[in-house]
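All protein chains of the complex are present and in place, except for one that has been dropped.
We just call them A, B and C in the order they show up, numbering each chain from 1.
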Amino acid sequence: MAKLNKNFIVYLLISIAFICISPYVFEDYGMRILNNIFIFIILAVSYNLINGITGQLSLEPNGFVAIGAYVTALALLSEDMKWELFQLEDPSPWVLGLNLDLIPALLLSGVVASAVAFVLAVPVFRVRGDYLAIVTLGFGFIIKVLAINSPEVTNGSIGLNEIPSVINVYWTGGIAIVTVILILNVVYSKYGRAMKAVRDDEDAASAIGIDTFKIKTLAFITSAFFEGIGGGLLAVLLTTISPDLFTFFLTFQLLIIIVLGGLGSMSGAIIGTVLVIGGSEWLRFLDSSMNIFGYVTDAHPGLRMVVFSLVLIIVMLFAREGIMGKKEFSDIFRKKK
Amino acid sequence: MKLLNKVLTISACAMLSASIVTAKEVKIGVIMPMSGPIGGFGQSANKGLEVMHSMNNKLDNGDTVKLILIDNKSDKIESANSASKLISSDKVTAIIGALTSTNTMAMTKIAENAKVPVVAPVATNILVTKRKEYVSRVCFSDAFQGEVAANFAINELKQKEAVLITDVKLDYSIGIAKIFKRAYKKLGGKIVKNVRINSGDTDFKAMLSNLKAMKPKFIFFPVYSSEAGLIAKQARQLGIKAKFLGTDGMTADKVFFKAGGKAVEGFYGTNLFSSDAPKTTELSKKFDDTFTKQKNESVHPFGVLAADSYNIIVAAMNKCKDPADNVCVNKNIRATKNFKGASGVISIENGDAKRSAIINIIENGKEKYLTTVNP
Amino acid sequence: MDFITFIQQLINGISLGSMYALIAIGYTMVYGVLRLINFAHADIMMVAAFAAFFAIDSLEVSFVLATIIAILVSVVTGILTDRVAYKPLRHSPRISLLITAIGVSFFLENIVNVTFGGTPKSFNAPEFFDTIIELSGATLTPTVIIVPVVTVLLLSILLFILYRTKYGMAIRALAFDIKTVSLMGIDSNRIIMIVFIIGSALAAVGGIFWAISYPILTPYMGVMIGLKAFAAAVLGGIGSVSGAVLGGFILGFTEVAVVALYPELGAYKDAIAFVFLIIVLVLKPTGIMGINFEKSRF
Partner (left out) sequence: MILEIKDITKSFGGVVAINDTTFHINKNEIYGLIGPNGAGKTTMFNIITGNYKPNSGKVILDGKDITNKKNYNIVKYGIARTFQNIRLFSSMSVKENILIGLQNAANYTYIESIFRLPRFFSQEKKIAKRADEIIDFLNLTEYKDELATSLSYGIQRKVEIARAIATNPKLLLLDEPAAGMNPNETHDLAQLLFQIRDKFDITILLIEHDMKFVNHLCDRVMVLDYGKTIFEGHIEDAIKDEEVIKAYLGDFKHA
């Protein structure tokens, strides 16, 4: 434990230093990608808690991110702005009344997302394995259908605009660091051990006195909480949200991130985020026409997505441990000793 | 975190090497959904842009215009990233895009902050240009089209009772429907039924069977081509005999005609442009010919509008001493008066295009020009 | 609702339900033998529809030949999916298999997107399917008769195979216990391949019916259909072929009934399948046909 902490503090200081100097190093585009990376680190690390640590393949993050995004957006928009934005129906009274600062708004996003997760846990964890995947996938769709069909709350498919952009990299980076620390705190506690036990062998875990339903629900709620916060940050970063932002594609991206990084490793989730979000920008050349040894190919929009799905399959087939396996940065140094 | 640096450096290098400058050139960024759920629309729009660019890629002062296309995968996050990249790394002077209103609104804030003009080809929602200094569009807004449709229904089709089919998943559809409802009622019409569908649905038979029992005379359905084609086909299968009026989204893709087949005969549609309409501008004819020659297909409305977005930016650049001066270019874009574009005559006021609408009727699987409505 | 409309809606429900049923069978069979939700199954249906589209539009072959080509293409895709992506993971944790299945699903969607372009394609079915038959007010097209008849026919053939042939016995045995079957000298991989062939062929038939009824194809068309068909399979009792068909019909009827009786809920139509799914999981995880999870299947 002590050793882990010492290493951890070094990483923490490096990260803080990096965040502090980043505005002087990167231009706008770089900063935008960096903000994206930090938000996706929040999402990936919390997704990894339920998916990698607890071993429950849930496909719901898009739903929780959507809840978080809408709650934060509604809390930050002024009453006048709401009247102006809502084109289809008048905003409902509690939507108008919801008016908070950024931090309480983000916390509320997390709380609402985890409350929904709590309600959902009952049908989801009644059965094991694959059903979890399909129910959570369905839940993501239902959230979208609700967002589209509740214009008095969400402004329907037009969505919400003009969300005040009150964050910068210190916010996204800072919240990402806090999220990583809190989730690591869960992982390295008796609850985290119980989650891993559930992943390794659910029957044995139960036979050793672990209430597996409770543990899975805890992981699910915690993960939803931070996904909600990440969603809130995403809304503020983009300044506009609509239901089409929260499709299964978002979940798929997170899945690639944590699989590539190594299911169950928080460090892996961070590396995966940098690779996938950064790499997705870098791989843009795949979509445009290419000049390969004088032979000019046609542009193939969408080729990037083919590459990503292939990466996912190949990692699963040939390198199932991903980049980090189940290890963390600190473990690598410990092995060297 | 080193890795991040590396990735960014590599991507920067890749971008630099891709755009080695030989002569002086001005850059226009293009953000289009080339893949993802609405990738088809982006691809159609981009074709028009390519053709227009091949016809005219020089400014009056001899500078070359370079287009930098970025795929936003039909996604908001990507749209915002793309705008950021175009502005801060590629240093573009103006941006064309990003097709749908929702994706466009994800990038306008970034452009607004950087004072880079955005010209939206087909983002029709009224919010897109509202309170924006640097955002303009060449299409008319949902409000105008909704009014045109209501007027046409009452005055020309003489229909006082309408069934309204709205695609709740589509901001475009709800935008038009809302204005239509208001205008139609004002003119003495009555909406007898308001039906909601979801784009992506394929089976409308249950909904249409219910409608059939009502024996509707007139149906207004501001929806996109796929759904419009399927609704038309299934309505015919069920024996619904009503007059249908659609909007520019209906005929936006030829899949409407193909899938609809015989069922779409006699449908009315409001549009910005019709390849059959009398050519009001010289460019319109020329563009039409070149497009057909190059792409071997007829012109797509999204393609023409993308081409006109380009034309208006180029015209604005020609009026500036330094064509790369984004503030000047924006000023001139927003001062566009009676511009004779490929899609017709366009004036821009407060960022919104003032332009005439056309009404077509579908005959023999083609749009046939009926009338022009001026604003 | 008057009687004619009622009959009309009944017909609508039957034709929609049979298509869900055809696709649900594939989910239920693969789940039976591999305990895997084959996320790529609905995309195999999409591939079949595109193959038929390509054959008719570009190769300009007849509809019948196009159907055969589509079935062959989807069967090959199904076998390849199993051999390349699933077989190496037979003994790995289930989560790996599921993630791979999601990857395969995305891969198929995007490879079709890149190959054919993202614009929706219109499927040219023979004129025959557009014939309108009028029956005292209610109207039919030949599809609404052909689809349910073919579905029931295929189901009967499938049940015959499962209960009366050597391979069928092996499939059922495999669904019961994969380890024991391997010990008994049955080549389980071969049986799994047969399951994929049957499932993919049925998906192809479903895909072509879908393309005839709703002649607009997109690379992402399978996503929603797949989710609904899976929900139908769970509703009927996953692992049971007859249950899948029953579930498909129930879902089809419910969707039609909701739109017909409560038009204002029409926009929530897509959520119905998931509401079913959640209700079944809470009340009776074994589904209507009630097959015990750890006991026999089919």
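By definition in this document, a residue touches a chain if its C-beta (ideal position, glycine included) is under 8 Å from a C-beta of that chain, and two chains touch if they have at least 3 such contacts.
Please read all numbers here as calculations on a predicted model, not as lab measurements.
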item: Touch partners, limited to displayed chains, of the chain removed from view; value: A
item: Residue touching the undisplayed chain, where the options are A:32, A:82, A:144 or A:196; value: A:196
item: Which of A:182, A:283, A:307 or A:323 contacts the chain that the document leaves out; value: A:182
item: Of A:264, A:278 or A:322, the one touching the omitted chain in the full complex; value: A:264
item: Residue numbers in chain A that touch the chain omitted from display; value: 1, 182, 185-186, 189-194, 196-197, 199-201, 203-212, 218, 222, 264, 326
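Here is the rule we go by: only the chains that are shown with their structure count from here on.
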item: Separation of chain A from chain B, taking each centre as the mean of its C-alpha atoms, in whole Å; value: 33
item: Centre-of-Cα separation between chain C and chain B, whole angstrom; value: 36
item: Chain C: positions in contact with at least two other chains; value: 110, 113-114, 118, 267, 270
item: Contacts with 2+ other chains: residues of chain A; value: 145, 148-149, 301-302, 305
item: Contact set on chain C toward chain A in their complex; value: 31, 35-37, 85, 88-89, 92-96, 98-100, 102-104, 106-107, 110-111, 113-114, 118, 223, 227, 230-231, 234, 267-268, 270-271, 273-275, 277-278, 281-282, 285
item: List of chain A residues in touch with chain B within their complex; value: 14-15, 18, 26-30, 32-34, 36-37, 85, 87-88, 145, 148-149, 156-159, 161, 165, 234, 237-245, 247, 249, 271, 274-275, 278-279, 281-282, 284-285, 287-288, 299, 301-302, 304-305
item: Residues on chain C engaged by chain B in the complex (per definition of touch); value: 1-2, 4-5, 8-9, 12-13, 16, 110, 113-114, 117-124, 130, 132, 134, 139, 141, 210, 213-216, 218, 220-221, 224, 255-257, 259-260, 263-264, 266-267, 269-270
